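Of the protein chains in this complex, one is absent; all others appear in place.
After this line comes chain A, so read on.
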Amino acid sequence: MACGLKIKDEESGYNKNLFCIPKHYEEDVERVFIPHGLILDRTERLARDIMHDMGSHHVVALCVLKGGYKFFADLLDHIKVLNQNGDKSVPITVDFVRIKSYCRDSPTKKISIIGELSTLNGKNVLVVEDIIETGRTMKALLAKLRDYKPKTVKVVSLLVKRTHQSSGYRPDYVGFEIPDKFVVGYALDYNEYFRDLNHICILKEKAKEKYKI
């Protein structure tokens, strides 16, 4: 099982004034935790590792919306570059699932699926997710995917949180292993906000009040 780039508990990120942040979030962001460029560099390597393992048969890349969309797009871009420039290449088709949760902190998740996943039958599936915290959501999704009888299923998650509430689940590929902090940006949201921020950041406490439902 992969570990990814480990960010220690003591690490608090970077001063936001060292980077470009959208003006409308300037007062809300405490620190830049993982800068966008670093995310892309790590993703480039994940693409290579994934293609090395899965690159001999057609892959169905399954994007977990909404938070997974940026990582999905960037990961696939890197895979396409490998396909365009390597000696061998493998077709990738795409599909999308949506996981609706009732409230950001709720342990219960409802999995709502967009599209017909019967196309997964007999295929090598790569599930692309933004963050794994307790692991319960991913376990529920994987159980649901099994109904469609894919040939193999692998999971890549940009972030994995170190948390006491972990169910023990670990994905096959990990971008970054992070401490138990609430992060937003790069398509991760707080009540739908902050998806339009390209660095992964830590919010100020007063921002949580501001964007509360």
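Operating definition for what follows: contacts are C-beta pairs under 8 Å (C-beta built on N, C-alpha and C of every residue); 3 or more make two chains touch, one makes a residue touch a chain; residues count from 1.
The working rule: contacts and distances are computed from a predicted model.
**Student:** What protein name does the UniProt record of the undisplayed chain give, "Transcription initiation factor IIA subunit 2", "Two-component response regulator", "Phosphatidylinositol N-acetylglucosaminyltransferase subunit C" or "Hypoxanthine-guanine phosphoribosyltransferase"?
**Tutor:** The UniProt record for the chain left out of view names it "Hypoxanthine-guanine phosphoribosyltransferase".
**Student:** Among A:49, A:147 or A:196, which residue is in contact with the omitted chain in the full complex?
**Tutor:** Of these options, the touching residue for the absent chain is A:196.
**Student:** Taking the full complex into account, what residues of chain A touch the chain not shown?
**Tutor:** Listed in rising order, the touching residues are 20-25, 63, 65-66, 69-70, 73, 76, 79-80, 83-96, 98, 112, 114-115, 119, 187, 189, 192-193, 195-198.
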